[in-house]
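Attaching a single structure in structure tokens format; questions to follow.
Yeah, one chain of the complex is gone here, protein chain that is, but the others are all in their spots.
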Amino acid sequence: MSKRPTSYMEGAADLADMVEGQSITLWSDVRRKLKRDRRFWIAAVMIAIFVGMAIVPQLFFTESLDPSNCNLSDSTLTPSSAHWFGTDIQGCDYYTRVVYGTRTSLIVGLVVGGLIVTLALTLGSSSGYYGGKTDMIISRFADIWFSVPTTLGAILVLTLFGGGGPLVVALVLVFFSWPDMTRLVRSTVISGKHRGYVRAAKTMGSPGRTILRRHVLPNGIAPVLVFASYTVGGAVAGEATLTFLGVGLQLPSISWGLQIAIAQTRFTSDPYLLFFPSLFLSLFIGAFVLLGESLRDALDVKLIQDA
Amino acid sequence: MPEPVLLVDGLQVEFRTEDGTVKAVDGVSYALDRGEVLAILGESGSGKTVHARAIMRILDSPPAFITGGTARLGDLELLSIDEADMRVIRGARVAMLFQDPHTALDPVFTVGDQMVELLRARRDLSTREARVEAIDLLERVGIPSARSRMRAYPHQLSGGIAQRVMVAMAVALGPDVLLADEPTSSLDVTVQAQVLELLAALVAETQMAMVLITHNLAVAVGLARRIAVMYAGRIVEIGPARDIYTNPKHPYTAALLRSIPDIEVREERLPAIMGSPPNLLRPPSGCAFHPRCPLADDRCRVEAPTLDEVVPGRASACFHADKVQR
Partner (left out) sequence: MSDAEVILRADDVVKHFPIKDKLFGNSGVIHAVDGVSLDLHEGEVVGVVGESGCGKSTLANMLMLLDAPTSGRILFRGKDIATFSDDETRTYRREVQMVFQDTFGSLDPRMPISDALTEPFSVHRDVLPKEHWNDRVRELLALVGLDPDHANRYPHQFSGGQRQRICIARALALGPKVLVCDEPVSALDVSVQAQVVNLLKDLRDEFGLSYVFVAHDLSVVRQIADRVAVMYLGQIVEMGDESDVLLHPSHPYTQALISALPTPDSEGRMVGERIVLTGELPSPSDPPSGCRFRTRCWMAQPRCASEEPALIDRGTGRPVACHFVDPASAAS
């Protein structure tokens, strides 16, 4: 039966829940909220610095701090003005090597994030929108996959490969962790496909994929963005873990995971070897988590869909 | 003259949002006697629902803020007592009935469970006593097979039955005042009549006072002794229901009456009120109704009229109350 109109003017209490409890956050509102959120700025600055380190690490070096500045006789020197982070076992400047490690992490993070989002949007929206057999196949697939623990699976596969470069590790991580976001997109699409404007588009004769592209996905992208942010952080953590366990990146790759793995044996004698890559790793992951949180609040997302 | 059971004076409620401040309720005053039904008639943005929620103190604050006025229930000042005290008052002295019964009922508990829980907690009854009382209440509100209905879940109930359950729960503690917010608007028309009759009977039987919030003038006239018409957060006309219906003294009331379709008459063109309900973020100057009013003049554009008595027992907030035609 007809419900009384909750017009946008009947008390601003209804401004936030105009359509049966769904809040609409326009991009201008989102931008405004983000601009005021300190966490967003902190995360943005950190990520900007990391991206800079990854793309143009030279910017962060000075004359003396040079990755090829390796001198075996300078092995494991503690931090000093000459070597800000000290030197590693080969006598190379540690600071530059840690900075270089950013590139690897960023590549892994972005590749994993990008691939998972693409997969999720494609599979999740087909599954959620068309339902039926498509949904059944994709969902069963995802469920089975989901039950395999990512790290364990990755370890198994990478052991067979004998480790790999950042791309291989990224692909393996994607291989085992794609179901999560796919399910998120699926449930977002399912809750979004019954909206009035979708019905209106159908009566116009708009084909499904156009409706998805134009209406369903843009209106449901918020949790995906948040989750994507967390995913990047998680991917980097995953790579570090795998590398640390010996199945991820191998020498001579420069990766924080490798640095940490090597450093752990010398923890008592040269704790700084462990400290700096761990610090960078934590800050990197933390930046993306912080970004995710500020996005989540700005977009007003409840990740457990309660539409 | 016995004291009114509820005395609202100058109630003001603001909503503070990022887009600005909305004055949702702007000085609402009325007195409610025992056993009386006062209908608050209004459309979107009139403030009718917000004012009731303010009295019940169930507005989300922020963004809502009660910025002025009083609501006296006997010797209690509802707007300024502690939340702890208000919790005792809610349900027991002032109760509220909502438009959609299914949102107010918990879907995971049976009707019986919810009623028993209410009675046990608030009336200090044992489980058995509460069960008996609950069945009795369901029967009082006219629910057939009350005993078996106790085991039903809310989603298994039709709208009409669910609303009756809500009525039962609202009157379970014997409140002095019932604020009924569009109680029948989401029900089928054949069921609406039944629920309204139920409410009328309860009022007559228990001398409970009722504020009936509605947008439907015919419903208001059928049930209420007095009607208060609200527009843009204010009462623009108040008086005996029948008088208002036959001889409105405010242009909004008159326009509303004219624009309501009547099944008896097929109009070539329905006389509509031009324009839209006011945007409360940027309300019109002077009288809030002036952009849509056929009688508006320069004074109306700058000065907001006060609610003044025009004939004994009837007040209107209009400079041209005498010129209003039905």
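First chain written, first letter: the chains are A and B, and each begins at residue 1.
Throughout what follows, contacts are C-beta pairs under 8 Å (C-beta built on N, C-alpha and C of every residue); 3 or more make two chains touch, one makes a residue touch a chain.
Only a predicted model underlies this, so the values are computations on that prediction, with no experimental measurement involved.
J.: Using the touch definition from the top, which of B:10, B:74, B:174 or B:271 touches the missing chain?
T.: Among B:10, B:74, B:174 or B:271, only B:271 touches the chain that is not shown.
J.: Of the residues B:215, B:249 or B:314, which one touches the chain left out of the display?
T.: B:215
J.: Would you indicate which residue among B:159, B:175, B:286 or B:305 is in contact with the undisplayed chain?
T.: B:159
J.: To test your reading of the contact rule: which positions on subunit A touch the chain that is missing from view?
T.: That gives, for subunit A, the contact residues 1-5, 7-9, 18-19, 24, 26-27, 195-197, 199-206, 210, 214-215, 218-219.
J.: For review purposes, identify every residue of subunit B that touches the missing chain, sorted by number.
T.: Interface with the chain not displayed, on the subunit B side: 43-44, 144, 158-161, 188-190, 192-194, 196, 215-219, 221-222, 241-243, 245-246, 255-256, 259-267, 269-274, 276-277, 279.
Operating definition for what follows: only the chains that are shown with their structure count from here on.
J.: Rounded to a whole Å, what is the gap between the Cα centroids of subunit A and subunit B?
T.: Roughly 50 Å, centre to centre.
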